[in-house]
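The structure under discussion appears below in the form of structure tokens.
Just one protein chain is left out here, and the rest sit where they should.
On to subunit A.
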Amino acid sequence: MARKKSVTIESLLTPDNNNFDMVQILDEEGKVVNPDILPDLTDDELVDLMSDMVWSRILHQRSTALNRQGRLGFYAPTWGQEASQLGSIKAIEKDDVLLPGYRDVPQLIKHGLPLYQAFLWSRGHVEGNKYPEELQALPPQIIIGAQYVQAAGVALGLKKRNKENVVITYTGDGGTSQGDFYEGINFAGSYHANAIFVVQNNGWAISTPRSLQTAAKTLAQKAVAAGIPGIQVDGMDPLAVYAVTKKAREYVVAGNGPVLIETICYRYGPHTLSGDDPKRYQPEGSMEPWLKKDPLIRMRNYLTEKGLWSEEKEQEVEEKAKEDVKAAIKEADAVPKQKVSTFLKNMFEVAPASIQEQIDAYEAKEAK
């Protein structure tokens, strides 16, 4: 049930909080249902947030098409999760650290990863994972839960360096069943370290429904086991996701320790494009109620009402996204083929004899 009024996000940001009702600001029509917690965003910032989401929707569409054409490799659809992904990352500063899961490529791009590198990651090319020093992020994590324990370490590092920054990490609903999920939030809690843990609950872990992961009524309440605040938010509502993440960030950088955020969302696509088909396991008609909750619809209505958005503006963003994708694919195509000798050189700072021997052998082979 959506929270209507008189509960501030601050009041939820305490380890003693036992209120895991869903925080919502915009309803499905884009009406503000919770004006007290409306985030402090300028008109430009609101337009940016909408543009990010539209851009990401196009990226999803194009990524799907490019995957079907064989021009991309591994791809995990993001369609439907725009508010969860872009709303949260918008609340994050450039010097904050991002540890994404495999579905969290849009956040990486917003955090500074060039799009062509994201495409190279999808294809399986090392150049996609060569992150410049200033990009505070790791490549998408394939081992579900590993990003959580690593985030605890980054969070403690930030705290030890006295940085007013956070690490933000993401997993899905299925991921909350992993040991590393619990260890990560528990370690960060134990050290009062600078972490924001996001659970994007899209209802399904491949074919396994959220209800089969746990008998817990919410995933946010798993925070209680770590003694840290947990907040459930409408993950189809960009303003609510942004507001909660922003307040959580303030809470964390003030030295209070980590926060767990559960975003209730839905992916309209399959788990990945590697052969998954939700029709095999989702009851018929599962998607329809969620289509009405589309984050783009409510944000579009909200901004149009305020005179900040129009069909033309949306088309403009869509065109820009398509051009960005086209340029990035071209850039990815131009990246030279990988060499085994380069892989060998990337194993250790100083190649042990056994590696050096193989470098020499492969370099000779590659010179032919």
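Quick notes
Just so we're on the same page, contacts are C-beta pairs under 8 Å (C-beta built on N, C-alpha and C of every residue); 3 or more make two chains touch, one makes a residue touch a chain; residues count from 1.
Keep this in mind: contacts and distances are computed from a predicted model.
You can't see one chain of this complex, but its UniProt record names it "Alpha-ketoacid dehydrogenase subunit beta", from the set "NADPH-dependent glutamate synthase", "Alpha-ketoacid dehydrogenase subunit beta", "Hydrogenase small subunit" or "Multicomponent Na+:H+ antiporter subunit B". The chain that is not drawn here is touched, among residues A:Ile143, A:Leu291 or A:Ala327, by A:Ile143.
Checked against the hidden chain, the listed residues A:Ala151, A:Ile168 or A:Ile196 yield one contact partner: A:Ala151. Among the residues A:Thr64, A:Ser190, A:Asn256 or A:Gln282, only A:Ser190 touches the chain that is left out of the figure.
Along subunit A, the points of touch with the absent chain fall at residues 97, 126-127, 129-133, 138-139, 143, 146, 148-158, 160-161, 167, 179-180, 183-184, 186-187, 190, 343, 345-349, 352-355.
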